[in-house]
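One structure is given below, represented as structure tokens, and several questions about it will come after.
Omission of a single protein chain aside, the complex is shown with its protein chains in their original locations.
Up next is chain A:
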Amino acid sequence: MNNDSESAISPRLTENLDRIKALYADSYDVVFHHLQCGEKAAAVIYLTGLTDSDQLNQFVLEPALRKMKDQEGGLGALCECLPVSSFAKAATLDQLIMEIGNGNPVLLMEDEDQALSFSLAKWEKRSITEPEAESVVRGPREGFVETLIDNVSLIRRKLKTPALKMKSMRIGRYSQTEVVIAYLNDIVDPALIKEIEARLGRIDVDGILESGNIEELIEDNPYSPFPQMQTTERPDVVAANLLEGRAAVLVEGTPIVLVMPTSIFTFLHSPEDYYQRYYIGSAIRWLRYLFSLIALIGPSFYVAVVTFHQEMIPTTLLLNMTKSREQIPFPALVEALLMEITFEALREAGVRLPKQIGSAVSIVGALVIGQAAIAAGLVSSPMVMVVAITGIASFLIPHFTLGITIRLLRFPMMLLAGTLGFFGLMMGFALILTHLFSLRSFGVPYTSFATVTHWNQLKDVSVRAPFWKMNRRPKTGFWNRYRQGSHQRPGPPDGGNKT
């Protein structure tokens, strides 16, 4: 950064303009508009695409030209007669450049060592739509958009307390991306905020284009395959997390918000668990736990059993399996890898293609995988079933980031199972578990809810306890422990004793 003497705005207008022009050389979208403001020369500088030029004309230029015609006085007088709600004074050239970059027009005047910037930025943006990656049957339909200020307002609308803090900072040498740390002052651990600020502060990169860039630069274990921050595009999820003492990092230009710290169970929970009745929420959670296990070890378990532990298969099933494997030229491991890789390829093809063509892919996939592969004698029918169930299981994981991790880990597990049988499977499983237990997310153990002995912590992991049971916050903090009054359990008047 420049030092003050270089950066300060000089009272001579032309000098300032020359310096800014030099900075913005070869930029056709920067407009320098000269005007005579009363007796003084002035200039308005803005970026055409980012500034609302109508409002600029109506509320800045017109009053400046008309009212200042016969008046003396500089910026102070001008400020008083401008019908613009939000403007700021800038004293340095760097501030000026930043305002211009944000789309705010700035006004420089002869003999003034300050400049005015008006909040008249306006650009094309997407309207708020339903989040596609995290859809729910019951729950709010709004999702974050690419505009930071809209995202901030979405959270503000859910949490109206002044305790909701939004700390802003800029990251990226060239992109100068605005990043906001959101948290609830009374609930969050101040050390966590300090840690987040420190980690964000040491980022020194060219540009931040998505929150994924930030995630990779601030996570605890950069080599882990597991996501260490929750990502969401739902304001209600962020609000719920803030209420539980976590913090969120919003990044300009992406609808994906980071929430930290997190545990592995968060990735297996869906916001809808909290909106449906708690029996359903609990049952579906267990279903997810079971199927995420299947997604991880389904094919490897099958491979291990078929190649090493045939005595484990019920006799009748084994007879049928022997029959269907009779014509298969490959070992079960190769068969499994073949099918799994094909399945992953089909899934990837379906994701990247436009929706209309995507359905064609699934038809081809169903035919190729389901029928033709068996008919051609490449794979056996039990294997197709195992792969199909595993595929379904991996889609049951509500958060894509964990789902893709588990899908990836499935392959080394298959190799282990196909070469060492259950021994290998257990080895891989132990390895993953050890890693999970050693992992931390912003200092909080990744499996924290599974390891604490207190039942209170398990209420929201082993089941989804009813709200009137969850009086304490799940976080580790020792202050502001109770999130609601006791006796929240509803019931008929007189406790139902009325006869």
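The rule is simple: a residue touches a chain if its C-beta (ideal position, glycine included) is under 8 Å from a C-beta of that chain, and two chains touch if they have at least 3 such contacts; residues count from 1.
Everything that follows uses one rule, which is that contacts and distances are computed from a predicted model.
S.K.: According to its UniProt record, what is the protein name of the omitted chain, chosen from "Germination protein GerKC", "D-allose transporter subunit membrane component of ABC superfamily", "ABC-2 type transport system permease protein" or "L-serine dehydratase"?
M.R.: "Germination protein GerKC"
S.K.: One chain is left out of this view; which of A:T14, A:Q36, A:T129 or A:T322 touches it in the full complex?
M.R.: Within the whole complex, the residue contacting the unshown chain is A:T322.
S.K.: Quick one: which of A:G49, A:G101, A:P190 or A:G377 touches the chain that's been left out?
M.R.: Touches the omitted chain: A:G377.
S.K.: Which is it among A:G38, A:P131 or A:G424 that touches the chain not included here?
M.R.: A:G424
S.K.: Kindly note down the residues of chain A that lie in touch with the hidden chain.
M.R.: Residue positions of chain A that touch the missing chain: 306-308, 310-311, 315-316, 318-328, 331-333, 371, 374-377, 380-381, 415-416, 418-421, 424.
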